[in-house]
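To keep things clear, I will list the structure first and then write my remarks on it.
A single protein chain has been omitted; all remaining protein chains appear in their positions.
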Amino acid sequence: MPKLDVAILGATGAVGQRFIQLLKDHPWFEVSEVIGSSRSAGRTYGEAAHWVLDGNPPADVAAMTVKALDDDFHSPLVFSALPKEAAKTRELELAASGHVVCTNASANRMLPDVPLLLPEVNADHIHLIDVQRRRRGWRGALIANSNCTVMPVVMALKPLVKYGIRALHLVSEQAVSGAGYPGVSSMDMIDNIVPYVPGDEDKMQTESRKMLGAFNGESINLLDTVVSATCTRVPVVDGHLVNISVELADEPALTSIIDDWDRYEAPASAQNLPSAPAYPLQYLHQIDRPQPRRDRMAGMGMMTSIGRLRECPVLGYKFAALSHNTVRGAAGCSILNAELMAVAGYIESFRSAELALET
Amino acid sequence: MPKLDVAILGATGAVGQRFIQLLKDHPWFEVSEVIGSSRSAGRTYGEAAHWVLDGNPPADVAAMTVKALDDDFHSPLVFSALPKEAAKTRELELAASGHVVCTNASANRMLPDVPLLLPEVNADHIHLIDVQRRRRGWRGALIANSNCTVMPVVMALKPLVKYGIRALHLVSEQAVSGAGYPGVSSMDMIDNIVPYVPGDEDKMQTESRKMLGAFNGESINLLDTVVSATCTRVPVVDGHLVNISVELADEPALTSIIDDWDRYEAPASAQNLPSAPAYPLQYLHQIDRPQPRRDRMAGMGMMTSIGRLRECPVLGYKFAALSHNTVRGAAGCSILNAELMAVAGYIESFRSAELALET
Amino acid sequence: MPKLDVAILGATGAVGQRFIQLLKDHPWFEVSEVIGSSRSAGRTYGEAAHWVLDGNPPADVAAMTVKALDDDFHSPLVFSALPKEAAKTRELELAASGHVVCTNASANRMLPDVPLLLPEVNADHIHLIDVQRRRRGWRGALIANSNCTVMPVVMALKPLVKYGIRALHLVSEQAVSGAGYPGVSSMDMIDNIVPYVPGDEDKMQTESRKMLGAFNGESINLLDTVVSATCTRVPVVDGHLVNISVELADEPALTSIIDDWDRYEAPASAQNLPSAPAYPLQYLHQIDRPQPRRDRMAGMGMMTSIGRLRECPVLGYKFAALSHNTVRGAAGCSILNAELMAVAGYIESFRSAELALET
Partner (left out) sequence: MPKLDVAILGATGAVGQRFIQLLKDHPWFEVSEVIGSSRSAGRTYGEAAHWVLDGNPPADVAAMTVKALDDDFHSPLVFSALPKEAAKTRELELAASGHVVCTNASANRMLPDVPLLLPEVNADHIHLIDVQRRRRGWRGALIANSNCTVMPVVMALKPLVKYGIRALHLVSEQAVSGAGYPGVSSMDMIDNIVPYVPGDEDKMQTESRKMLGAFNGESINLLDTVVSATCTRVPVVDGHLVNISVELADEPALTSIIDDWDRYEAPASAQNLPSAPAYPLQYLHQIDRPQPRRDRMAGMGMMTSIGRLRECPVLGYKFAALSHNTVRGAAGCSILNAELMAVAGYIESFRSAELALET
């Protein structure tokens, strides 16, 4: 089966590198074009990118010539790791011109007709693409994944929506890779924490409600709840941990909640995708888990780990949730979203592949 | 003026060392006896103690012979940095036999007749000593300081008690020195955080209510509120930061609260003590402060730094507070408590000094 | 093909855990017995071991009951991660009673008839086992791997022995996992380094000469050179980096040395072993590599990475070498040694497997 050509926007940055790392040996997709800033364009990827992940970039990608953002791309599927400003109009242009764009950028996440997709949580939101295409007259599409700190929150809460989420109080301890490279100065992160992450508190308070909301056929009804988020930065490379307190209208027993988590499965359409973990989440019974370094790679970095469920004297329930912020929380989620797009038939040129998969 | 002899229990441990460091050149008190475990007793302090603070122990203390816990002590004033179990009965025995014991141990903190003292917050609780002496027939006394994570919380909240504290939600990011030495393994603290600190969540939920409570002449009425605490450990040497959300019955403007903090002064009896900072707290206007490494030494480590006051969609108000956990939060607070005891006339042998001070 | 039963001594410690992790899904060996201290014996491994590696212990091992060190073991192959004192006589007893013991402990490394084996470097030293068996009348055997900091040194120097190593100057920057768990206190490793690692300087100065020495049919002639080692501890979880300066009698060009490294292959007998990396070492051309976090997992943690070769004004040549201290430098090397023992026919009960492999 021939693989689908893929372009990576913002390929030399930290998230761009993660895309390239995760797409190595992908069964359906193949990196075919790497796009960088004007400073990088024209050089080989190996020269242009200061590789910050483990090891070295794959040799075939290292040999590619980096293209500029305003070049034309032939790849039907585009992953975007662009900075916010660069993403804003270019992603819309590419979708308009027929590309399926899966973006990790925040610029267009809250547009009413852009699905904010996490397959295990809201795979049905994908059908917002039909609305998007109809209204905008696009053949391509634009779907987004959420802020990396929102992921473990919505993953852990999805099984609890049925109890009625009345209030949500979040305090994050976030890894430095969330700020890219060079990102956070080591002068701020040795023997220190920073109790502020620009922009993330707002994103947690809005994106979580969109992702846990319901698709009504035309748009997403935000989850009707109140959310308070505090975001802090800690000296950890990868893995965002969120301390979550939640008020539930029904008052389930703690054991019921753990059962809900243990039994939670992704929607049928999101199972068996190449990048899907066997289980989307796990509850850890050790009293001092989850921990970033020890649990971020669960399920190849795509699983959310939950622990420390107990009563909260103020809101009723509290626990901690963790996921890998640049795998599950960024590039890995975009790739999973693209896989869902493929099996759902939204990538025209990949229909045959999809059919092949189904038989 | 002759100084008052002081004994340090648990002198070789991390908090014991901080007592010795802070008492160097103290104007009223002089370390005269150092008490350690049976393993340390009989050796010089310099040999027995693996000094973990900066530099080296003071030469005079390094030359002292370490005494055993069941030896007799001549010092009228005793500072205790004992482990919980060792503290439980020995502190009571010493108080019964005439010593004024200022303890950092948790064992006896919640006894109804033991004041849990933070001079800038509840200096009047000191008079619980009269009840203690009357009931127990002691000439000595036992006063405690709270858990180190409670300090920044009660310091920041004291000026807000007048608004009616309905609910309190706390998430801490705590330094490793809170666990002593060797304490937390470096295998747990490089590229990692641990979302659990044994025992601290309970202490935060109970001790905060005692410290912010009212002395009714016979006992302390706990503050009538509900508290939820989550405690986590981060790779920081010194300085506990707490993310605080609070519901206030009155609904003051944010600016009023900052005014309250800016104008807050310690009670008259607690001002001008040798270890008292010029101001007990400061509000920092930079959006990314307080930070442990940069703010823990404010006011020689005795000041609490507050920042990021903003609305909390769930509870109304949220902010961050920080103080140095082994200075303000442990040894420094015990010393300040002893200074308050001295000026309040509770250390019999020190009356003359007190009178000298007043004139 | 039935797998060979394996016992792990010191199974609950940090290196013991690494053995268990690396032996999961091993094609030839299967963990059958886990042995711990008297405190652990009788409990399940899951209860007894505080797992410090990523994730959780394999479920089948977690369910095993931990045995005591003086119990009898049925496994023909024994891996030892014992503390030095415990290892000293017990390893000899087990070898005497027929077990093939591959040890990571330092106790017996320098015994004249114990091979200090690193297959890619000195696979031929394995025949010292014949001497060992003859002299001691053993059916079993005892082979050791070296100190974890010696590994990257001898791996990088082996291809240069032909030039005549006149002097060797080593300064290490070692990860904390080398000290086990809890090992190094976090109070010593945040914003700090410790310029001393107990015992390691001596080991580097002696073990390197044994490993690079020549087997003369009866014993090992130590490499005739002078070695100076300085060992320091840095805040890194895994991966020892050594700054190496070397004086070579011949004076090869820098490019010749890089060629030697690029072309270096393990001896034939050590190739194609299940745990052998495709290449034993790699030279990295980036000016700021090797780095512990980015290069320690090269070749599944079994490869040595070298970089920064340049002239040394004092000794002629200098460069940096790195390998993973608990994979390549401990458990992984012991396993590789056992694999070499198997294919070399020294594990009697595994002969058939060996033959199967050869056909």
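Note that the chains take the letters A, B and C in the order they are written out, and that residue 1 is the start of every chain.
Convention: a contact is a pair of C-beta atoms (placed from the backbone, for glycine too) under 8 Å apart; a residue touches a chain by one contact, two chains touch by 3 or more.
Computed from a prediction, not measured in an experiment: that's the story for all the values here.
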Contact residue for the chain not shown (choose from C:26, C:88 or C:318): C:318
Touching residue (missing chain; options C:116, C:129, C:234 or C:347): C:234
Chain not shown: contacting residue from C:32, C:147, C:245 or C:304: C:245
For chain A, residues in touch with the removed chain: 14, 52, 176-177, 181-191, 235-237
Touch residues of chain B, complete complex, unshown partner: 53-55, 190-191, 237, 293-295, 297-298
Absent-chain interface as seen on chain C, which is shown: 167-169, 171, 173, 188, 190-196, 205, 226-228, 230, 232, 234-237, 241, 243, 245, 287-294, 307-308, 312-315, 318, 320
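The definition used in the following text is that only the chains that are shown with their structure count from here on.
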Most distant chain from chain C, judged by the mean position of its C-alpha atoms: B
Angle (degrees, nearest 5) of the CA superposition of chain A onto chain C: 180
Length of the line joining the C-alpha centres of chain B and chain C, rounded to whole Å: 48
For chain A paired with chain C, centre-to-centre distance based on mean C-alpha positions, whole Å: 40
CA centroid of chain A to CA centroid of chain B, Å: 43
For chain B, residues contacting two or more additional chains: 188, 190-191, 235-237, 293
